[in-house]
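Submitted below is the structure of interest, expressed as structure tokens.
As you look at this complex, bear in mind that one protein chain is not there, while each of the others sits in place.
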Amino acid sequence: MSIQAINVRNQFRGKVKAIIDGPVVSEVDVETPAGIVTSVITTRSVRDLGLEPGVEVVALVKATEVSIAKI
Amino acid sequence: MSIQAINVRNQFRGKVKAIIDGPVVSEVDVETPAGIVTSVITTRSVRDLGLEPGVEVVALVKATEVSIAKI
Amino acid sequence: MSIQAINVRNQFRGKVKAIIDGPVVSEVDVETPAGIVTSVITTRSVRDLGLEPGVEVVALVKATEVSIAKI
Amino acid sequence: MSIQAINVRNQFRGKVKAIIDGPVVSEVDVETPAGIVTSVITTRSVRDLGLEPGVEVVALVKATEVSIAKI
Amino acid sequence: MSIQAINVRNQFRGKVKAIIDGPVVSEVDVETPAGIVTSVITTRSVRDLGLEPGVEVVALVKATEVSIAKI
Partner (left out) sequence: MSIQAINVRNQFRGKVKAIIDGPVVSEVDVETPAGIVTSVITTRSVRDLGLEPGVEVVALVKATEVSIAKI
């Protein structure tokens, strides 16, 4: 199933830089123009998507998940 | 209370660009070097933090909230 | 940008049944074979995606967001 | 403590089909009329709830956690 | 459907102190021994659960949603 568009407002294109494998979840670090974006997803998804360093991906974040801090 | 450091791996510094006010939650758009990052937070937080266009903030996203898509 | 695949393990295909509009976020009810799946997304996304009753969509849920209760 | 009702709008009843154990979090796959629903919860919760294949459960998802994609 | 137990590790019992109503989501403030716990849920859930000041509730938070900051 190909997805045309998604409601997720925050999308960061980049390439997988590194993956730390775990038995259930894995950390996927994506190199983007905004810097490294880190994601934790199931290890099964890492395999199903064929993720490995160099693969082009989009990191997606729903707006309700974004917090704001003052500096 | 001042926070020294937070576990949230994904941090995007920027300036508030626009706020869409609602009775309970508001949308806060932050202009960052990575583009606009959109957040939905409580309207009470918008007031408590004194957010308005131009204010410097950091948008924070926990790694477990980031999804990965292949393009 | 068309997405080939996404890590989000839980995907429920269906048709938009109803939308409750708000100034910042809206509720989108999707009729799926599993029953109604309810989503709250930004009202801007509702417009950008052209959502209205009858439109075919997929409701997506990250595995880390699913809780389990015993009955 | 028995819970009478919960605000979580999306509830999928089913039976645990499989569990992938990890040291901190585990993946719990629930067979529901909607297909397999996958959850990642703490391994301590898996033990506290006595989850194992065949146990009847409800998978719960808060509406703010559901994304919508167009296909 | 009565729920016996839920995997959600963080549970704060208390009484509803105030509700700020919105068209789609509402803010529910719960007075607990730990102080006020604030929740944003759909306004339909507020009605379905019959929430109003004084009602006894439990505020629930999945462990994967908790961030940690150093002070």
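Note that the chains are named A, B, C, D and E in the order they appear, and that numbering of residues resets to 1 at the start of each chain.
Everything below uses one rule, namely that contacts are C-beta pairs under 8 Å (C-beta built on N, C-alpha and C of every residue); 3 or more make two chains touch, one makes a residue touch a chain.
Being a predicted model, the structure only gives us computed values, none of them experimental.
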Touch partners, limited to displayed chains, of the chain removed from view: A, B, D, E
Positions on chain D contacted by the hidden chain, ascending: 1-8, 22-25, 42, 44, 60, 62, 64
Those residues of chain E which, in the complete complex, touch the missing chain: 3, 6, 8-10, 12-13, 27-28, 30, 32-35, 37-41, 45, 49-51, 55-71
Chain B, residues in touch with the chain not shown (by the definition above): 1-9, 11, 13, 25, 40-42, 44-46, 48-49, 58, 60, 62-64
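Here, only the chains that are shown with their structure count from here on.
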Contacts common to chain A and chain D (chain labels): C
Count of contact steps on the shortest path from chain B to chain C: 1
Chain separated most widely from chain A, comparing mean CA positions: E
Averaged-CA centre spacing for the pair chain E and chain B, given as whole angstrom: 22
Distance between chain centroids, defined by C-alpha means - chain D, chain E (Å): 20
In chain E, residues with contacts to at least two other chains: 1-8, 22-23, 25, 40, 42, 44, 60, 62, 64, 67
Graph class of chain-chain contacts, one of line, ring, star, complete, other: other
Touching pairs - complete list by chain label: A-B, A-C, A-D, B-C, B-E, C-D, C-E, D-E
